[in-house]
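What you see is part of a larger complex, with each chain still in position.
Residue numbering begins at 1 within each chain, and the chains themselves are lettered A and B in the order written.
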Amino acid sequence: MQISFSPQDHAFRRTAREWLLANVPRDRAPHSGRPARDFALAWLARCHAAGWSGISWPDEYGGRGLSQERLIIWYEEYARARAPSVLDCTFVALNHAGPTLIACGSDEQKAFHLPRILAGQSIWCQGFSEPGSGSDLASLGTNGRVEDDHLVVNGHKIWTSFADIADYQELLIRTEPGSKRHQGLSWVICDMKSEGITVRPIENMAGAVHFAEVFYDNVRIPLSNVVGDLHDGWRVAMNTLAFERKIAAIGLQLELSVKVEDLIDLASPPRGSSMADRLATLRAEAAAMRAMTYRTMLRDPATSSDGSLVRLCFAELAQRVHRAAMDILGPDALVEGSWTHDYLESYSETIAGGTAEIQRNIIAERILGLPRTRHP
Amino acid sequence: MTCDLNHGEEQRQIIDAAVGMLRAHYPVARRRKGKPDDLSEAAAFGTFGLALTEEEGGAGFSLVEEALVHVLFGRHVISSGSLAMALGARLARAAGQGDLADQIIAGETFVCAGIQSGDTVLLPEPGEAEIALVFGARELELCAIDAVAVRKEATPGQGAAAHRMPRRADGMIAGSAEQPLLAIADLLVSAQLLGIAEAARDLAVTYAQVRQQFGQPIGGFQAIKHHCANMAIGAEMLSCQLDMAAIALRDEREDAGFQVAALRRLAPGIALTNARLSIQVHGGIGFSAEADAHHYLKHAHVLSRLGAAADILDLPAPLAPLSVVPERN
């Protein structure tokens, strides 16, 4: 067991720290709509200009191809600098869509999309969940009928983040008529300007508009936009989820550990008080969560259930941290402010991307080997 | 649900009437519009004089019935102004300002809740009020709202704007640090928090019965069941303790302070927990502004800030709370 850094690593850290210090925007990112898009793309473009976009992507696709150790350094410094949350409207493109295209896309798809993503020129959204298929993704019913060299898509997606400001969507649909569950699905690139698409934004409980419903009425998508093989979309999608659960999580987890420090500074609780006790535990838990993050990151080989433990630990810790913030703020917790906003946003941590209940099932079944709960 | 099994006929009547009034005028869905509540209908119902005698212009019910009505107010996420008016009328009358009390009871003058925050007073739901009832540390004050000095504050999500005003002695109309009034404040705040806890539970249970995943209602999954069971336990604890505290206060029993302190200690945590679990049971839709679960959560935060209960460790515990043995004489 060994964690150590070379002089080159230190130099890298110093470079990252200095660049972030000079370049991190002072304003808090807007939550929704066009201002959120403009802010995020401007920040990504600035990162790109300095070579900090697509840091985990391979060199050959315009990324920086950083090693896992270097990624850790970058995300540590990113969190330390209080840089804009990695979970903004560029997240899907950088952490889902891009890596999926790299893994499964055609040369044309890569050549067109990857540079635009990295340069902060296109926003992507994810079209997986449906109203009846939240935790049970494989039951989705939005379908694409093959007509000549196009898919004609009809159906309805929900919980699509940033659909209202996105250029493209990674869309999972049933393309083989009559197929069941994981079979017969395809993963396609959908241009959000296509005719027949209607986007209905959904306000969340924090007052931000991230989510939307997307309705598809005979939307025509060229077959050349299918990523991977036709009807093989589940495999492609699982690839995407694996990315989400590992690399992208680091930024969020380190961001949370910095928040705990900010909260301790804000509270300055008297020694021996109940709040000091609570904050001391949160601080220790944040340290352990970071340790889990590093171990998950450095583990080899990664498995798909690997990230479930740290993911759930993070989600519930994030909620405890923000609840403590409400108690510390006192009456001011009732008015809009960054802690209050983030507190309300934290309710999604145990819901989005697989509820805490589903995560615990995964841990019990895939990691601990307990029998699967029988579904009829 | 079993929360009202011990309520008598008279209690049933006032509860049924209040349920009808609230359904007609204050459906929870109204909260989605982000407008402040108009408490006129609540006043017309007689809410704010419910426990006053008929000579005092009240309806002659007791604190027990009043508390049960405030549970229903909590279920409907009624503005905290409802608490300010119920308490403000009492405070005005105790300070010899009978006219003001009558106006409040009649819904001619509106009072909103205020919360001390350093040198300022935060008015989370100011509405049309000209007067604030400020909940301080162990005291209540009626203060005129100086429209000039007020500034707006944004509230999270869909909430109507909050106001903040400087804390100044010259606006004070009446104040009280009297134990009975403070205890009534804690009782009614807790009653509304109980209403939230119950409504959050019921919303989750109803959703779990109809929402299907993996080919069955999610209420068939043990994890969802256990969330709902936990909400039921919390609500039942609070409901029982509310009865105990309300009866003790009404009957002026010597354990009243203890019972109210116990109630007030538990109420915020249970309301917040149930609201949180209700959001979780709802999944994605629970996190959206379109479901009502988040209104319960946000309102529980507002109510939790009203009043400061006595520290329960300062009070003697009644080991035989239902009855004190009178000395033999």
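Everything below uses one rule, namely that a residue touches a chain if its C-beta (ideal position, glycine included) is under 8 Å from a C-beta of that chain, and two chains touch if they have at least 3 such contacts.
Being a predicted model, the structure only gives us computed values, none of them experimental.
Composition of the entire complex, written as a formula in the shown labels, equals A x2, B x2.
Simple rule for what comes next: only the chains that are shown with their structure count from here on.
If each chain is reduced to the centroid of its CA atoms, chain A and chain B end up 39 Å from each other. Those residues of chain A that touch chain B in the shared complex are 129, 132, 134-136, 139, 158-159, 202-207, 211, 326, 330-336, 340-341, 344, 347-348, 350-352, 355-357, 360, 373, 375-376.
Interface residues of chain B, counted against chain A in their complex, comprise 115-117, 122, 124, 153-158, 162, 164, 212-216, 221, 223-224, 276, 279-280, 283-284, 286-290, 293-294, 297, 301-302, 305.
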